[in-house]
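A single protein chain has been omitted; all remaining protein chains appear in their positions.
Chains here go by letter, A, B and C, matching the order in which they are written, and residues are numbered from 1 within each.
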Amino acid sequence: MADLKFEKESTALLVIDPYNDFISEGGKIWDRIKSVAEANGCVANMLQLLITARKVGLRVFYAMHHRYRPGDYETWKHIAPIQKATWSRKTFEYGTWGGEFRAEFTPQPGDIVAQEHWCSSGFANTDLDLLLKRHGIQKLIVAGLIAHTCVESTVRFAVELGYDVTLAKDATADYSEEFMHAALVTNLPNYAGAIVTTKELVGLLSSK
Amino acid sequence: MADLKFEKESTALLVIDPYNDFISEGGKIWDRIKSVAEANGCVANMLQLLITARKVGLRVFYAMHHRYRPGDYETWKHIAPIQKATWSRKTFEYGTWGGEFRAEFTPQPGDIVAQEHWCSSGFANTDLDLLLKRHGIQKLIVAGLIAHTCVESTVRFAVELGYDVTLAKDATADYSEEFMHAALVTNLPNYAGAIVTTKELVGLLSSK
Amino acid sequence: MADLKFEKESTALLVIDPYNDFISEGGKIWDRIKSVAEANGCVANMLQLLITARKVGLRVFYAMHHRYRPGDYETWKHIAPIQKATWSRKTFEYGTWGGEFRAEFTPQPGDIVAQEHWCSSGFANTDLDLLLKRHGIQKLIVAGLIAHTCVESTVRFAVELGYDVTLAKDATADYSEEFMHAALVTNLPNYAGAIVTTKELVGLLSSK
Partner (left out) sequence: MADLKFEKESTALLVIDPYNDFISEGGKIWDRIKSVAEANGCVANMLQLLITARKVGLRVFYAMHHRYRPGDYETWKHIAPIQKATWSRKTFEYGTWGGEFRAEFTPQPGDIVAQEHWCSSGFANTDLDLLLKRHGIQKLIVAGLIAHTCVESTVRFAVELGYDVTLAKDATADYSEEFMHAALVTNLPNYAGAIVTTKELVGLLSSK
């Protein structure tokens, strides 16, 4: 970890799915991740990373899940289980509070919001890779929800596409510690170049 | 051409960029393509294909260019000339009439509108490929604007991605016959499996 | 599961990384997965799926990892941990026995071998998606190695790209039951439409 360096010109903070439905009291999924998220300070850590990124001049990107709209899936020939669940719950429903950014994470001028993703990877079928390239970004600091689905898929894709990824392990959450372990201990150490705490990241970024 | 067949289950009509700015009197680009478009009946042919597709039960997909919004390009490290032109003209400006579908081409229930594309290919950095796959589409009938930019790039990408393409040569237009020739005679015969008239297409589709 | 159907025209068997280094006695990784693989009959099941696929006329695709060659990674600016491990172990070394297909899995005429993948997904940076499309394939039956890396990434990518996936849960293996659980129980039920035994699959395929 001693050699973790984040050049402002080529590093971005990538925040995944800071929707009310995930991380606000009353959101459709909040109750399912609340226990883990409150234990590790997930939302506060996500916010601290965001504030630090802005302060030190890292550009902020958002990878947001498709907001549910009627008619989305009715005509699909096949649908993945995770999409079927999204459909039945109308998660992130377009035009509702649940499908809005949690207030503190509302994009500010200069932030980049990629097109919405249909499944779990922020890169699949979106303009995220293009927008990162157009801003010269080669390294990503990743935070957001949910660890074993969108975060893990986005990190797996990022690495396949050639990005260097650092994951903030306490700025994500999941249904239980078992799910967290599968993502953070079993799988992502293969792909993320570093998996560190928010405190370590903030220290590294601030000491530049 | 005798063996052109379009199974309803696996063929879609792909309409590219039917924005007012392109094909409506008063649109920002209309004056530049009007001469060619009026000579070959481009808009009427596009519409006839759309009506025929609906009548015979082909699913309709739309590939729409990114609508200009302030802040789109200011932070890019590099920008392609065609994007610089879009930026300076504010083509397809979000929230304006020019950035709306020409009325007759307004999507209807069951139509699929892919995410907006940033440059010329309807496939690049969008969900078009995913949505075609999720509907079992393997063949595309392509119509729309402009022949040597978005149409040509979309067809080149479609073929690279494994689709079979039939192009309606009089349901597209361009700045001059020279540009039309470059797209329809010089380049696209390498990629499109067939390049035919709207009349031929309507005949083939209707006789099923 | 009752409604699992595999049309010959649109379904393929996708075999991931049947290299000697993974699944043959003496292979570089075999000792690490042997315990799980012998417990569930992984290799025999992979082979039975292959034989059944050929018998009933399903096309067979192979997604093979990049074979190590000197000079592969020396000039990379960043490298993922899993690639660093591959580099240091020279896994699947080009020109060696470990980098050859285990004999029974040698491709036969009509089989399709996609280009080698650099990390874990058989789709990333390869022609697998193209070759599946060119053969009309929309559904995949997936088997191979290793569950939480190449199999999971390939399935995650397949679903993001629009394929319907059925996973043979006893035709894969991993370092321990914990890793198997992370892939087969924690993560992949979100993406694979079905996760079944080889016996069930062979029954379904043979009864067509």
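A few comments on the model shown:
By definition in this document, a contact is a pair of C-beta atoms (placed from the backbone, for glycine too) under 8 Å apart; a residue touches a chain by one contact, two chains touch by 3 or more.
Keep in mind that this is a model prediction, so the values were computed, not measured.
The residue touching the chain not shown here, chosen from B:K8, B:K77 or B:K199, is B:K77. Among B:S24, B:N45, B:N125 or B:T198, only B:N125 touches the chain left out of the display. Within the whole complex, the absent chain has one touching residue among B:S35, B:S88 or B:T186, and that is B:T186.
In the full complex, chain B contacts the hidden chain through residues 77-78, 80-82, 118-121, 124-125, 138-139, 148-149, 152-153, 156-157, 159-164, 178-179, 181-182, 186-187, 189-193. Not every partner is drawn; the one left out touches chain A at residues 129-134, 136, 138, 160-163.
Touch with the hidden chain on the side of chain C covers residues 59, 71, 75-79, 109-110, 112, 115-116, 118, 124-127, 129-130, 134-136.
Convention: only the chains that are shown with their structure count from here on.
Two copies of one chain, chain A and chain B, touch each other, and the residues they use overlap strongly: the shared fraction of interface numbers exceeds half.
For the pair chain A and chain C, the distance between C-alpha centroids works out to 28 Å.
The mean-CA centres of chain A and chain B are about 33 angstrom from one another, to the nearest whole unit. Multi-chain contact residues, meaning those touching two or more other chains, occur in chain A at positions 77-78, 118, 124-125.
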